[in-house]
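Quick one: the structure is below, questions incoming.
Omission of a single protein chain aside, the complex is shown with its protein chains in their original locations.
On to chain A.
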Amino acid sequence: MKQKIRDILAKHGGLPVPVDTLADDADLYAAGLSSFASVQVMLGIEEAFDVEFPDNLLNRKSFQSIAAITRAVEGLTGSAEAAE
């Protein structure tokens, strides 16, 4: 799941650094994720995982880090691929 999220970030995040250089808990906004790009990432994740973010998850915090996105997607899919 994390790798899929990293791929989406690479495609939609518009980050000035390669996603591979970012740790799971690295602050994506500090790494250059813009407000608009975070929306693109959100839409990309919804499509890839066939989920819909509810209103209470549509915020900066949910997209703060790869770990945060993973937690949000796990919550939405009901899967906990913690071992991945």
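Everything below uses one rule, namely that a contact is a pair of C-beta atoms (placed from the backbone, for glycine too) under 8 Å apart; a residue touches a chain by one contact, two chains touch by 3 or more; residues count from 1.
As a working rule, contacts and distances are computed from a predicted model.
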If you had to name the missing chain as UniProt does, which of "Marine proteobacterial sortase target protein", "NADH-quinone oxidoreductase subunit J", "Amino acid--[acyl-carrier-protein] ligase" or "dolichyl-phosphate beta-glucosyltransferase" would it be? "Amino acid--[acyl-carrier-protein] ligase"
Provide the residue numbers of chain A that touch the chain removed from this figure. 34-36, 38-40, 42-43, 53, 55, 58-61
